[in-house]
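All protein chains of the complex are present and in place, except for one that has been dropped.
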Amino acid sequence: MSEAVYVLDLFGVAVFAVSGSLAAGRKRIDIFGVLVLALVTALGGGTLRDLLLRDGDVFWIANTVYLLVVLIAALFTFFVVRVLTIPRRWLLLFDAVGLAVFTMIGADKALAVTDSGVLAVVMGMMTGVVGGMLRDVLLSEVPLVLHKEIYATATLAGAIAYVVMVTLGAPYAASVVVSIAVTLGIRLAAMRWGLSLPLFALRKAKP
Amino acid sequence: MSEAVYVLDLFGVAVFAVSGSLAAGRKRIDIFGVLVLALVTALGGGTLRDLLLRDGDVFWIANTVYLLVVLIAALFTFFVVRVLTIPRRWLLLFDAVGLAVFTMIGADKALAVTDSGVLAVVMGMMTGVVGGMLRDVLLSEVPLVLHKEIYATATLAGAIAYVVMVTLGAPYAASVVVSIAVTLGIRLAAMRWGLSLPLFALRKAKP
Partner (left out) sequence: MSEAVYVLDLFGVAVFAVSGSLAAGRKRIDIFGVLVLALVTALGGGTLRDLLLRDGDVFWIANTVYLLVVLIAALFTFFVVRVLTIPRRWLLLFDAVGLAVFTMIGADKALAVTDSGVLAVVMGMMTGVVGGMLRDVLLSEVPLVLHKEIYATATLAGAIAYVVMVTLGAPYAASVVVSIAVTLGIRLAAMRWGLSLPLFALRKAKP
């Protein structure tokens, strides 16, 4: 992982920690509960990815700077939100940026370990969405990713974009930028224009 | 794993993927949310088993055919259900078949790795029920396995049957068939006649 991607990864962890902390505001959660939600949201996806890939230590065990970033981001959010009103749109924006960065990094790590494009796409999506899924499950809500406009679609497209770019021999930096741009672009467009895929409902028998 | 058991395993993955997809119809879930639910339901139990047993790669990482089967089963369900009404009984039947197959395979893998009958029973049950538990948790419901007629009982009996058969030196094929028959028989009988174990409720203090 290049230095630039490492910085992006820390940034993704920070924004997901903020997203987890802000989500805590939806329920009556105390400050350490906020910290737990921030940790789960920011580290959950990458932790599952690293457990599955079995390639050395889980990232935040190998490098505890990630824990420090989550701690700072959670405390920052907790205290700032007591003074400032943060619009819900910001939460969704933070979530979208984290999703784009984590998707790319998950695909990148999986490709390095398994050399399989299919697994890279699955691991990219997993890294992007699992933290937020755990966040929502802990708050007793149906995860955003299951029903929200074009959420899984965005991470799927971003992961595929990364794998295709790398397979075509594109420079590393270009692959990184294109993947993030694809995920973020689709997700922001979906939010901006309220796009969504057709929902799935079981047909009810006629009375 | 013999060829016949591999085919059974793929079949179990397919029916659990269908079960996960159909469950999505209970909430407002889009097509990629359906795919996520199908993946979690079909692969969740075996993934936890393989992570715990630490015996080589997780099955769907070692062989990505499993991912393909989930994808096809989920898409098939998504589009077929738009045209045909699938009775709820079928969902329960698919779930029962998946439960029986996964219980046997989990017990088989654990026995091969740990040589412990107790662990084989626990891993068999875990492989059978964890996917469905995750499915229900993601949909914000109390898992079927915790309160439904004779669900955990069926998988427990099937896992024990497998371990006993193998310990007694029965042929592999016989052990496989008996284990599946036991789980499936108990589960179907429970569904057919609405059997259930006594439920557990805390005694309330008299007013």
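Letters A and B mark the chains in the order given here, with residues in each chain numbered from 1 onward.
Note that in this section a contact is a pair of C-beta atoms (placed from the backbone, for glycine too) under 8 Å apart; a residue touches a chain by one contact, two chains touch by 3 or more.
Keep in mind it's a predicted model, so treat the numbers as computed, not measured.
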Selected from A:A24, A:V113, A:L144 or A:M165 as touching the chain missing from the view: A:A24
Omitted-chain contact residue, chosen from A:A73, A:L138, A:A152 or A:V166: A:L138
Residues from chain B at the interface with the omitted partner, ascending: 51-54, 114, 116, 118-119, 122, 129, 133, 137, 140-143, 145-147, 151-153, 156, 196-203, 205
Absent chain, residues of chain A that touch it: 21-22, 24-37, 39, 47, 51, 57-58, 61, 64, 67, 78, 81-82, 84-86, 137-140
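Keep this in mind: only the chains that are shown with their structure count from here on.
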Computed distance of Cα centres, chain B from chain A, in Å: 28
